[in-house]
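The complex appears here minus one protein chain, its other protein chains still in place.
For reference, chains read A and B in written order, and residue numbers begin at 1 within each chain.
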Amino acid sequence: MCLAIPARITRIDESGQGTASYIGSEVKVNLSLVPQAKRGDWVIIHAGFAISVMNAREARETLRLFKELAAASRDERA
Amino acid sequence: MTKISLELGSGGRLMREFIAGKIVASFGEPLLGELGDAVHLPGGIAFTTDSYVVDPIVFPGGDIGRLAVNGTVNDLVVSGAEPRFLSLALILEEGLDADLLDRVLRSVRAAARTAGVRVVTGDTKVVRRGQGDKIYINTAGLGRSIAHPRLSKVRRGDKVILTGTLGDHSLAVMLARGDYGLRSSVRSDCAPLLFLLPLWRTGALWMRDVTRGGLATVLFELAERLPHPLLIEEDRIPLSRPVRAASGLLGIDPLYMACEGKAVVIAPKARAGAFLRRLRGHPLGRQAAVIGEVQDEVGHPGELLLRTTAGGLRLLEPLTSELLPRIC
Partner (left out) sequence: MKELRDPAALRRLLGEIEGQVRGIGRAPRLMEVCGTHTMALFKSGLTPLLARAGVEMVSGPGCPVCITPNGIHEAAIAVLTGIENLTLAAFGDMTRVPTRKGSLQTAIPARGSRLRIVYSPEEALDEARRAPDRPVVFFGAGFETTIPAIAYTVRRAAEERLRNYAVLPALWLVPPALRAVLEGGKVAVDGFIYPGHVSAVIGVEPYEFVAREFGVPGAVAGFEPGDILLAVRSILDQMAEGKPRVALEYSRAIGRDGNAVARALMAEIFEPYDASWRGLGKIPGSGLRFRAAFAGFDAGPRFGLETAGPDRDLDGCRCGEVLRGVIRPEGCRLFGKKCLPDSPLGPCMVSYEGACLIHFKYGTERRARV
């Protein structure tokens, strides 16, 4: 029901209008729903609105988990 | 009473059925029934025609004039013909800015020169304001036949080569309309595919330019005519960063996005490496890749399958309707 992507905020102008970067493209993003968001934060964008600020620590944790899973899988095969 | 809807022109199944059921059936002409991108006539002449409608008229990387030349040139090239002559028919909307028309004509001239074709006949009509949208162009092209596609020679193990990234034209036009709050460096890939002509002389079995309907539609139509299923690999398909971004953001599948300067080539297994080297040696083919093959390991005859990055298999269908961004 809800296609959304993670993107990094690159600019916030005086009116609160944001710009985010996603795979090198610039996306206009409305930040009204995440007043705590700062430049450099990663946000989840749905229909032009940031609905959530991402948690960098949890993201690193997920990456670490998947690298371990992949390594374990390759060991299994070896 | 049935009315014609936009859906009919979207390049999907409805359009294919319309062409087979209404157009081809009305004429009983065997040459028409071949439904190639161009037709080979007696005397070594190849012939094709195409109409061009695009909004906006000018977009990053090209305009309707450049499109109208390269589209027709490419239809000849992938049919095994060397493009020689073009016709140019313009349908102009009353009130059109004359500067815009000049720009388009300059583009036609430049593109024709690049592609080595001569514009030798034409026509101009003006319609009332609102009865057209700025400029429509039709071009017909004549070329010299140098080879015929040989689908019956396609064997298991033969390779599917894609000459470059997918979807850049489609995205460039979409973003040029200024919609969706998305900006990127994307440019249309609109270009002549003349560099494919030498492949015909060294054993290419089949080619098709990847336009409306995208890669999935082109390869699906091929798979239907082959005795073995086609399998392509998602992680071998080259995509530009802007197309990756738009596909994630707007939920549009690059496999269905149009290009104007890319083709798929079926290469005999033994020639695939040489083809790839030759293609990559040309500036327009630097990102060419073997993306799949004719095989018998998975699927049934007539099917087009995609092995996904995640390692799963997915059946691909032809485009069924216009690409619309989705939020859901």
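As a convention for this text, contacts are C-beta pairs under 8 Å (C-beta built on N, C-alpha and C of every residue); 3 or more make two chains touch, one makes a residue touch a chain.
Remember, it's a predicted structure, so these values are computed and weren't measured experimentally.
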{"item": "Sole residue of B:41, B:110, B:127 or B:315 that reaches the chain not shown, by the stated touch rule", "value": "B:315"}
{"item": "For chain B, residues in touch with the removed chain", "value": "3, 5-7, 12-14, 179-182, 249-251, 253, 298-300, 303, 305-315, 317, 320-321, 324-328"}
{"item": "Chain A residues that touch the omitted chain in the full complex", "value": "1-4, 6, 28, 30, 32-35, 44, 46-49, 51-52, 54-55, 58-59, 61-63, 66-67, 69-74, 76"}
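As a convention for this text, only the chains that are shown with their structure count from here on.
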{"item": "Euclidean distance of C-alpha centroids - chain A vs chain B, Å", "value": "35"}
{"item": "Residues of chain B that touch chain A when the two form their complex", "value": "181-185, 241-242, 244-246, 248-249, 251, 326-328"}
{"item": "Of all residues in chain A, those that touch chain B in their complex", "value": "1-3, 5, 22-29, 45-48"}
